[in-house]
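Only one protein chain is missing; all other protein chains are in place.
The letters A, B, C, D and E name the chains in turn, as written, and every chain counts its residues from 1.
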Amino acid sequence: MFARLFAPTIDVHAHCDLPCGVYDPAQARIEAESIKGIIGKVKDNDDPDFRTRAILIKEERAQLVKHHLTVLWTDYFKPPHFEKYPQLHQLVNEACKIASGSGGVKETFDEAKADELLAKIDEIAEIFWETKKS
Amino acid sequence: MFARLFAPTIDVHAHCDLPCGVYDPAQARIEAESIKGIIGKVKDNDDPDFRTRAILIKEERAQLVKHHLTVLWTDYFKPPHFEKYPQLHQLVNEACKIASGSGGVKETFDEAKADELLAKIDEIAEIFWETKKS
Amino acid sequence: MFARLFAPTIDVHAHCDLPCGVYDPAQARIEAESIKGIIGKVKDNDDPDFRTRAILIKEERAQLVKHHLTVLWTDYFKPPHFEKYPQLHQLVNEACKIASGSGGVKETFDEAKADELLAKIDEIAEIFWETKKS
Amino acid sequence: MFARLFAPTIDVHAHCDLPCGVYDPAQARIEAESIKGIIGKVKDNDDPDFRTRAILIKEERAQLVKHHLTVLWTDYFKPPHFEKYPQLHQLVNEACKIASGSGGVKETFDEAKADELLAKIDEIAEIFWETKKS
Amino acid sequence: MFARLFAPTIDVHAHCDLPCGVYDPAQARIEAESIKGIIGKVKDNDDPDFRTRAILIKEERAQLVKHHLTVLWTDYFKPPHFEKYPQLHQLVNEACKIASGSGGVKETFDEAKADELLAKIDEIAEIFWETKKS
Partner (left out) sequence: MFARLFAPTIDVHAHCDLPCGVYDPAQARIEAESIKGIIGKVKDNDDPDFRTRAILIKEERAQLVKHHLTVLWTDYFKPPHFEKYPQLHQLVNEACKIASGSGGVKETFDEAKADELLAKIDEIAEIFWETKKS
């Protein structure tokens, strides 16, 4: 299992022109999985103080999701990527909005919303890995 | 001078539906002005330790520019704005890239680059205030 | 509106000796407006999780108010300013206390308290801009 | 490639009792890869300002490695893990020391040191995934 | 116990070889005392918003305890210390776990738990000052 996890990383770096640095959408995904984990925990625990802590930690994790996604958007993706994937701007923007309040994961304990976030991150990751291969 | 500075803020809030919170592109602009200020100071000071501190502080300020701009992009601007201003995604993205390394203000003490950043922020601010008026 | 907002900035810089860097009390004011905005939102929303998030975000914003005000106090204002404005120490201190707990905005959703904070910041800003003009 | 990267994650979660939250040694590894990337870039660039920025960013990345490793050590690993893997305390401690100054990656641009860090993280990850499977 | 905690400080500074930097377990202790203080305040205040703020601030303080303790563990303590004090790894790990959720101070307002944390920190401090004296 371990070998499988890190194996692709090696390939990737072979294709990575070092000036673009090391980026990995897994960073955003791990934080989003954490959000889903928090939501699951709150469902099984009716202590109000626990809920307060969950809100607080969920807020931080969602902020990290936004951070990692905007790093990809501002630092990794370049004009040719945006040309090749015209939906990319809107896709990252939508993912970030789901990682926010106003209808996003910050203001709900709805697991479906966390799944929506994970799905968006996976869409971005798919594009990311395509650009690394070429 | 003071009245002039804060006067528009009052108007703005009259047009602001409170659910959208308080946003202001001035936050990004002040940090970008600070970058320009740092560049000016380094020109007049050849102490290498001062230059090291200037690089460090410039890095932080540029990071804050990116933070404030991505907050506008992910939290303030909504789908109708992106429809009305189809250049908005690319505009914010370009401003963030100028606030980065790889040809941006983080890796240079070129004042023209800081001016380029300020001009981009002003373009975003102009759109921002238009959306507030309507 | 846009022109009016940024217009004074230009004058200011003409009078700013670059060694003193770029400072602007607008940074503290925007965060204080945000606190007022949060208080207004809570009034219209009785979801307890929303209130928890509001407390959390208000805490952060108030911390930023204190940060921006103490930056002015420790970095921008110099001994001659404190001599010319003997009330300045106490004024900044009082503003910071209103941005704290123990009777300040951190422990209340009272809009009047946010207005009190804004008024203090405006007093500081008035002195700030006076020192910039001279 | 994408499928391979995220595939194990799915298995993992199947074995994860949600109360223990979401942890992933990949977070430390990505930051350590970033350190290796930075070292590589500096080798090809003799601009002293670039080197200053590289030192600064390497410092931050190394700090993140230490953060992610100590999170595993204090939050994920439990007494039964330390009993089963008696070398675990020392292993994490050594990895953190390599991510520090005093002979670690913070004070060198030696690629071998970054490889040493990656190897230690992989050792920790191997134990981590073993504990997840059981 | 308290007198013992601060008394050795005097010797220490005389014996401190500057390359090892400045470390002081008092940093962790002050944050842990703060946690105890917060717990005491909540006992006398039944405002739910106050409790929310207390949870939030307690979370931060506990995080700082963990930070200061892991700094000692990764940066100050060296292999000879771990050899001489074979319980040291587990001791720091236990203190960090008490400063966490899952049975630690983050999820309770039980004063006894804060005392337990303080006692663990004092144990670490005692070892720390012993290593400084020799």
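Simple rule for what comes next: contacts are C-beta pairs under 8 Å (C-beta built on N, C-alpha and C of every residue); 3 or more make two chains touch, one makes a residue touch a chain.
Owing to the predicted nature of the structure, the values given are computational and were not obtained by experimental measurement.
Contacts of the undisplayed chain with visible chains (whole complex): B, C, D, E.
Of the options C:N45, C:T70 or C:T131, the residue whose C-beta touches the omitted chain is C:T70. Within the complete assembly, residues 19, 66, 70, 73-75, 82, 89-90, 93, 96-97, 99-100, 102 of chain C touch the chain that is not shown.
For chain B, the residues touching the chain absent from view are 49-50, 52-53, 56. By the touch rule set out above, chain D reaches the unshown chain at residues 51-52, 55-56, 59, 101, 106-107, 109.
One rule holds in what follows: only the chains that are shown with their structure count from here on.
Of all chains, the one whose mean C-alpha position sits at the greatest distance from that of chain D is C.
The centroid of the Cα atoms in chain C and the matching centroid in chain D are 40 Å apart. Centre-to-centre, using mean CA coordinates, chain C is 34 Å away from chain E.
Chain contacts: chain E has residues 52, 56 touching two or more partner chains. If you draw each protein chain as a dot and join the dots that touch, the picture is not a line, a loop, a star, or fully joined; it has some other shape.
Here the chains touching each other pair up as A-B, A-C, A-D, A-E, B-C, B-D, C-E, D-E.
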